[in-house]
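First the structure, in the form of structure tokens, and then the observations on it.
Missing here: one protein chain of the complex. Every other protein chain is in place.
Lettered A and B in written order, each chain numbered from 1.
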Amino acid sequence: MGFISQHSVLVASVIKIAVLLFIVMTALAYLTWFERKVVARIQSRWGPYYVGAHGLLQPLADGLKFLFKEDFTPPASDKLVYFLAPFLALTLALTAIALIPFGPPTVHFLNGQQVFLVSNIDIGLIFLFAITSMGVYGVALAGWSSNSKYPLLGGLRSSAQMISYEVSLTISVVGVLLLAGTLNFNGIIEGQSGYWLGFFPRWHFVPQIVGFACYLTAAIAETNRVPFDLPEAETELVAGFHTEYSSFKFAMFFMAEYANMITVSCLATILFFGGWLSPFPASWHWQLYLPGAGLVALGIYCAIDSATRMRGIARLQLGVVAVLALGLGALCLMPWAAPYVQGPFWFTLKVLVFLFFYVWVRGTLPRFRYDQLMSFGWKLLLPVSLANLVITALVLVFPAFTRHA
Amino acid sequence: MMGPLIVFFACAVLAVAGAILLILAREPIHSALSLILVMVALAILYLLLGAEFISAVQIIVYAGAVMVLFVFVIMLLNFGVEERTDFSKLAKYVGVPLGFFLLIEVARWLYESRIGSVVASGAGTVTVAASTRDLSAELFRQYLFNFEATSILILVAILGALVLARKSQ
Partner (left out) sequence: MIIPVSYYLVLSGILFGLGVVAFIFKRNVIAVFMSIELMLNAVNLAFVAFSRAHQQLDGMVFVFFVIVVAAAEAAVGLAIVIMMAQNRESLNVERVNLLKL
């Protein structure tokens, strides 16, 4: 008993990290499925359909394929750096998620540690930027170490692009910091509680709508996604920085990209959309039943679908999904579970909206040209985010001026 | 508690190893990587000293921006491995031992000095006063002039880089 009670903080942290890693890895896998399905719908296709019901087992099949492919290392490559790059990319991308609070700090373990947050740092936002600012190295070093023409160009493009847009990304966030007056994530979220006119949530995206637009644009560029995916523009650079990567090392870059997407969406949710806060006033009690009701509805839909349209093994799979959703939904509907489920439910919902936005943009917009990318970042995005910062600061300081005059 | 001491020595070994690798590496990218290692180790040491904000700034500015610029320029120029040149015999046989002697002497002096025996209070002690708020108050009140001066310095640096990088007619 001695060890557990003495090191309860350590034990709780390890459990949290393990659970979070499991959830994030699963989410990464199903994000690929989600993206392929949505893009397919935008382009009037079916998307993955054959592996499992609605292609639900496709991520598993992809993972197995990556594992069993030949892991080829180009002979002319710089071996150490070539191995280091994907590890660096994935490690940093996953570490950043440890700073994200998924639910209110009022939910505790027995030793008083928060359940929904791995590490509560006083200056969480700055640390998140510190970790993500290192993410360039994965891409840049991959491009250099492959010792090949196109990867090098991709790596060069990515490091120039990520430095350029990091400036706008950071500055667009400072406006929120001025409003919140703290760098702690939970502090920023709690500062957004309350309602205008009794029902409209006091989230930062209303006063910081310009900052939000700048943040979203810069964030898409930071994660190297369409329309800013020049480091891997397949029409120009084969596959960009990961041309020479195969098998699991390629999969690691892939996972790092999706993990970065999740981090950036979480950050947008926290900074501009009130994190785990519910959009409805606390007096609207029916919102407590929303998570359970949503899951039950999903379960019923899956059950009907499996009974009417699926054949053979797919029917069984969808049936299992339906039973799981119904069970979880019933659990969430229990009166004692509702307060615990609320925070993570709203957080996940908001993050999903942002992820959908990402995929939507990918399915809709064409890629920028390189000079357009650079002039857009430096000549439009940076001045606008700077102006937003200055105006926010002036508005905040103005009452103090009038009082002293 | 031995924890902080273990962390200190681990980071110290990493930092020194990185610095030595910086010297030994012939490929500029390897030098840059080892310097990044030094910087990250130092950032952890700042955390140990209770200077959270400095630690984060160290990573963001040094490892995340300055070193990315270095890596970018190395990749852009891509000149390959460094040429080895034979440095002077005097430096090799006299300079290096003398340098080491100086280093050891300075280290001994630092170790025995009065300031050296003061315990570096850091994370976990009562006086974790280096909060970001206090630091910013210090920076924007007492050192406001210096702050503005550095912003002018940055402006001059931007102009200088622009003039240098502009295509010559």
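By definition in this document, a residue touches a chain if its C-beta (ideal position, glycine included) is under 8 Å from a C-beta of that chain, and two chains touch if they have at least 3 such contacts.
Treat the numbers as computed from the prediction; the structure is a model and nothing was measured.
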Inset, instruction - Tell me where the left-out chain touches subunit B, residue by residue. - result: 1, 4-5, 8, 12, 15-16, 19-20, 22-23, 28, 31-32, 35, 38-39, 42, 45-46, 48-51, 53-54, 57-58, 61-62, 65-66, 69-70, 73-74, 76-77, 79, 82-85, 87, 91, 99, 102-103, 106-107, 110-113, 115-122, 124-125, 127, 129-130, 134-135, 138-139, 142-143, 146, 150, 153-154, 156-158, 160-161, 164-165
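Basically, only the chains that are shown with their structure count from here on.
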Inset, instruction - Quick one: report the Å distance separating subunit A from subunit B, using the average Cα coordinate of each chain. - result: 32
Legend entry - For the subunit B and subunit A complex, residues of the former touching the latter: 27, 29-30, 33, 36, 43, 52-53, 55-57, 59-60, 63-65, 68-69, 71-72, 74-76, 78, 131-132
Inset, instruction - Provide the residue numbers of subunit A that touch subunit B in the complex, in ascending order. - result: 78, 80-81, 84, 121-123, 126-127, 129-131, 133-134, 136-137, 140-141, 143-145, 152, 155-156, 159-160, 162-163, 166, 183
